[in-house]
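Of the protein chains in this complex, all but one are displayed in their positions.
Our next item is chain A:
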Amino acid sequence: MQLSPDETVFWQYGFFKLNATIAFTWGLMLMLAVGSKLITRKLSTELQRSRWQNLLEIIVTGIETQIEEVGIHHPRQYLGFLGTLFLFVASASLCTVIPGYEPPTSSLSTTTALALSVWVAVPLFGIEEQGLGGYLKSYVEPTVIMLPFNIISELSRTLALAVRLFGNMMSGAMIIGILITITPFIFPLVMMALGLLTGMVQAYIFFILATVYIAAATRTSEPKPAAKT
């Protein structure tokens, strides 16, 4: 029983391996990029617009609203990075309905790469917003004694992001695999539905945690007054 799609190797040349993870990731990238390009070819601002444009608008404004609710005042700046995180993980999980497909996020390499990109992005956005001195000062925020703990917490939450997503995706695939050998036909379908649900929830969690980390790193001293009804 294979633990991850890393073990299905299509082609190998010395050190470089083209395994199922990379192939499925390329497929997802192709689908997202080509799909968006096709839908946004003829954008209309009239009331009459195509269904697909409507769908994309719902998704994009939904993500923007979520980013704003976490406390980032200019969500447009981070919409590209955070929105892509959410869309990639969500579509990786949704495509499990296609037979023969293994979500690339069920491999520790993909989830580590995503977590590392968040780990790099948080200081980048923080320095962009607060300057190098301001951002480094946030590490000694309550007192100087907290400096090692802040650094450790930065590393551990990156690790937690990677392992959480990997664990959820891998467990979904593995449980379905095990159940098919025990009780075929009906029960694995229920577990597949549960797997889809947890996949979407984990995509949302990854996205919200990345947003919260970025909001914490770019938070200026005076927060804007919340104008909520």
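Convention: a residue touches a chain if its C-beta (ideal position, glycine included) is under 8 Å from a C-beta of that chain, and two chains touch if they have at least 3 such contacts; residues count from 1.
By definition in this document, contacts and distances are computed from a predicted model.
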Protein name, per the UniProt record, of whichever chain is missing from view ("ATP synthase subunit c", "Carbohydrate ABC transporter permease", "Glycerol-3-phosphate dehydrogenase" or "Ferrous iron transport protein B"): "ATP synthase subunit c"
Residue of A:22, A:89, A:115 or A:170 in touch with the missing chain, whole complex considered: A:170
Given A:120, A:180 or A:201, the one touching the chain that is not displayed: A:201
Footprint left on chain A by the chain that the document does not show: 1, 3, 69, 160, 163-164, 166-168, 170-171, 174, 201-202, 204-205, 208-209
